[in-house]
Structures are given as C-alpha cells and as structure tokens.
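Structure first, commentary second.
One protein chain is absent from this view; the other protein chains keep their places.
We just call them A and B in the order they show up, numbering each chain from 1.
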Amino acid sequence: MWAFIHKFGSPKWFYGISARLLPWCWFLAVALILVGSIWGLAFAPADYQQGDSFRIIYVHVPAAFLAQSIFVSMAVAALVFMVWKIKVADMAAAVMAPLGAAMTFVALFTGSVWGMPTWGTWWIWDARLTSMLILLFLYVGVIALRGAFTSRDSGARAASVLSMVGVINIPVIKYSVDWWYTLHQPATFSIASRPSMPVEMWWPLLLMVLGFYAFFIAITLMRTRNEILRREAGKHWVRELAAGDA
Amino acid sequence: MTARLQARNLSCERDGRMLFRDLDLAIGPGELVRIEGPNGSGKTTLLKILSGQLGDYEGDLYWGDAPLSRVRDAFLSNLVYLGHATGIKTALTALENLAWYQALAGETGSEAARLAALREVGLAGFEDLPVAQLSAGQQRRVALARLELTPRPLWVLDEPFTAIDKAGVMALEQRLHDHVARGGSVLLTTHHDLAAQGTLRRIRLGGGGEHAQL
Partner (left out) sequence: MPSSDTESLRGVEPVEPSGGLGVAMAATLKRDLTLAARRRSDIMNPLAFFALVITLFPLGISPQPALLATIAPGLLWVAALLATLLSLEALFRADYEDGCLEQLLLAPQPLPALVLGKVCVHWLMTGLPLALMAPLLGLLLALPAESYLVLSLSLALGSVSLSLIGAIGAALTVGLSRGGVLLSLLVLPLNIPVLIFGTGAVQAAIIGDPVGPHLAILGALCCAALMMAPFAIAASLRISING
C-alpha cells in the first residue's frame, strides 16, 4: 500500500502511466459526447411542455454534475496532498480548480439561457442556480488564494485547506439554500424536480454525463502532465526527456 | 532521555530552489552550534525546521531517541526559540509579556521570578512601562529575559545580538557560554563574531544546496 502510494506519488511514474491512459480518455470523451449530443439534439423526442428548449439539459445537467464532482475531487486531491505530501495530487488539484469554475459557469449560463423560454426571465433565484452561484464563488476563492501566495508551496497548502473546508460546507450551503427557497414561495416550476423523464430522453443524457466525466479526466491528466513538466523542469528525468525529444 | 536534537539527511527545497541537501547535524548537552552563510542561504529556514516549525523538508529529525513529530510536546517543553521578530507585544508591559510566556509553558509563575529575570537583562525599573516606550534594544532584552525566566536546555536563537548595545552583547555572550558550560545547548545564527570559548561548532550553508561542517 505504502509502496503503491509513493510510486503513484512520483511525478515521473505518473507522467509515464498517464501517457498511456490519455488517448483512451480522449477517445471515450469525444465518442460519448458526439453520440450523446447527436442523439439528444436530433433524435430524442421534444418535451410536451417545453418543446425543443428542454434540449439544453444535455449540456446543463452534465456541466452541473461536473461542477460539483470537480470540487469534491479537488478536495480529495488536497487531502492526499496534505496527508501524504504527494505533490502530483496538488498539481492535479491546481489544474482542476479553473476547470471546475468553468463548468460551474457553463451550468449557470445554460441554466439562465434555459430560464428565458421557461420563466420568461434570464435569472431567477432558483435554489439550484443559487447554490451553483455560491459554488462559483467558492471556486474563485480557492483559485485566488492559491495565486495570492508568492511561495508556491504555501499557496498549495492554503488552497488545500480551503478546498477541504469548502467541501465540508457545500452540503450545508445546499441544504440551507433549499430551505430558504421553499420558505420564500418557490416558482411553480423548478429546473430539476421534473416529472419522470421518458427513457428516450434519458439515454442520451446518460451518455453526455459519462462523456463529460471522460472529458474531465482527460483534461485533468493532460494539464497535470504539463504542470509536472513546468514544476519539475530542473529535474534530471525531465531534462533527459527533453533531450530525447530534441 | 537526553536533550539531544538530531537531524539526519536533512534536505530542504523551497519553490524549486535547493537550500541544503543531506545535512547531518546533532546538538547535545554542552554544545554550541553556529549556522553561518550569506543572506538567503537558508539559515532561518534551517532554524525553523530544527525548531519544529516548518514541515516541508526531507529527512528525519529526532529528539532524544524518538522521532521529533512523535514527541513534539516534550520537545517544545525543552525549547526556547527567539526569532527575528521579538514576540513582544508593545501595548503590554514587560511583566505582562513575560507572564503570558510563562503561562504558555503551563506555569503560573511568580511575579518575583519575572522581576528577577528583567533585572538580569538590565531592565530594572522598566517592568511596568508599556514596551512601546522602550527602545528597540530594550525590547529585545525583554525577549531575552525569557531565557532566564523559563529555563530550557535547548536554545534556538536567530540573530539574538540584533539591536543590542556593546555591554548587552558581552553579557549575552557570557550567558550563552554559561548555559553551554552547565550542560545546555545553543543553536544560533549571528553575524557577530563569537569569542571562541569551549566547544563551538560551525556549519556553513552555501548556495545551491552545499554545506560544510567547520
């Protein structure tokens, strides 16, 4: 177990293994998203209430899933970094934060675009959208804190503590926002609590969600590899690698 | 248990820059070790690692026979660390400052002991003034009074001679040698030349992770 953890922690080992995984992740991501979006946009039946405008869920829902999952993954990576001092975990956490923020923004944007035909307004203080907005602020905080330190190592630790504090708070925030929403007389229609969705709409959604996850893994692996090269530029094996390529 | 601090294979890299590599160091009763090196060579970082404040190093630290991380409280109970900043609150009086330090060690302490410690560092008559009204050198003396007040075997001192006048420097130097002669240990950095009395070991840190035991 220990040997495995430390092997996994070695940037060089990670660099090698990720090179083999990366093509598969990209292939899965492209294939799933391609099939899912063509199926969802062209072949799935239109919604009997909302017509074609519901099709935005094929982007909105996977983005919202990712937005939350990335925060959790980031906190897990932070924990691994703090407990076992594995630097690769911190590099992964560092590259996940901007991606998570982007996904949160996409979820907010598509939610708001969806709101126009549904509610007749671009923004409504819906429980899910509000939680999403707060999540975006949490991401911004983590990114800003990491950037504020002149010492990269201290910034990494500070961002790790904040991600862990954030991930403990997310359920509390979510619960309290839901409670706040029900208290203040909700609009009759909420984005996600819908009557059961027909299977023909479900399948493409599932493919899209899986595709987005594959995309997340691929992007994270790729950017972590870049981060490894950047931070370990002075190390022997990186120089050898560069010499070999040249 | 012996009051012996050991570092084995200590390496420290901060933000991609190697400060020192594979440093072995032991300091036990009756020893005075001086860390030397140009500005930015990692002297303060080394002292902070050796006093258990910094965690990002590779290698092992031992206090007595046990790893330092496992006997942290026992180690800290035997340590006085004085850093660049004095650790003295200027809005409080010298006595109040010392009382807090005694309490941090878990002792209620006595007013008489605090007065005696202040007298020892030449601050008789200044006990009840807010420290803000004292000069920089006097403020540092308040911090040095902790050496008298809370007796600990291991002293880790980062530039202890800063801002002190000539007489004070001589008194402090004598105090360090007395402590070592009685079986205490002192680990310090200073630009001041210590008169060589008894055992003085020197470790020189250079750029690029090199170091030398002199």
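Some points to look at:
Going forward, a contact is a pair of C-beta atoms (placed from the backbone, for glycine too) under 8 Å apart; a residue touches a chain by one contact, two chains touch by 3 or more.
This structure is a prediction, so every number in the text was calculated from the model and none was measured.
Of the options B:Gly16, B:Pro67 or B:Gly183, the residue whose C-beta touches the omitted chain is B:Gly183. From the options A:Pro11, A:Gly40, A:Gly166 or A:Gly211, the residue with contact to the unseen chain in the full assembly is A:Gly166. Interface residues of subunit B facing the missing partner chain: 1-3, 29, 48, 51-56, 64, 73-74, 76-79, 81, 83-92, 96, 99-108, 151-153, 179, 182-184. For subunit A, the list of residues touching the undisplayed chain reads 134, 137-138, 140-141, 144-145, 148-151, 153-154, 157-158, 161-162, 164-166, 168-169, 172-173, 175-177, 179-180, 183.
The rule is simple: only the chains that are shown with their structure count from here on.
If you average the CA atoms of subunit A and of subunit B, the two centres end up 47 Å from each other. Listing the residues of subunit A that touch subunit B in their complex gives 85, 151-153, 231, 233-234. Contacts from subunit B toward subunit A in the complex involve residues 14-16, 56.
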